[in-house]
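Missing here is one protein chain; the remaining ones are kept as they sit in the complex.
Up next, chain A:
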Amino acid sequence: MHIHKYEKIWLGFGIFSLVLFLSIIGVTAFAFNHHPAGGMETIDPEKLEQTAPFDHPGVHQIDEDTYEVVIVAKTFGYDPPEIKVPAGKKIIFKVASADVSHSFSIVNTNVNMMVIPGQINTKEYTFDKPGQYLVICNEYCGTGHHFMKTSIEVIE
């Protein structure tokens, strides 16, 4: 196929940007472990109350530096209603839905998790600054979608 000289230069530039972008993403993902929220565990959405750990939603300390926060999302709110965690410690969020799809998204952080019925979503995060963080549902879930929120108190 005939390709004009300028076309070749431009295609080269295109392929170069492609490789550059993908390398940046790949290195941050696999060398620095920056993966978006996810997880492969499944659960019966209609039996959350009987299934660990969702039978006891809340904040659980795992060791000195790690906390697990177990959350149930349902129309139109979150269980537990109050979450209090320390700053500077590793927090593992685990969420599941009791009905339709929701999200658990902490404003001003990059915790943005989809909550799909039947699946458990997991994300690790460390809060640097103490304060009150707003959590919202950003996946349409019904008439009360725009009221679905909670907050996280991050203490020293």
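The rule is simple: a contact is a pair of C-beta atoms (placed from the backbone, for glycine too) under 8 Å apart; a residue touches a chain by one contact, two chains touch by 3 or more; residues count from 1.
Going forward, contacts and distances are computed from a predicted model.
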Complex member absent from the view - protein name from UniProt, among "Quinone-reactive Ni/Fe-hydrogenase small subunit", "succinate dehydrogenase", "B(O/a)3-type cytochrome-c oxidase subunit 1" or "Protein-arginine kinase": "B(O/a)3-type cytochrome-c oxidase subunit 1"
Selected from A:56, A:84 or A:146 as touching the chain missing from the view: A:146
Those residues of chain A which, in the complete complex, touch the missing chain: 1-4, 6-7, 10-11, 13-15, 17-18, 21-22, 25-26, 28-29, 34-46, 75, 99-101, 103, 105, 107-108, 110-114, 116-122, 132-134, 136-147, 149, 151
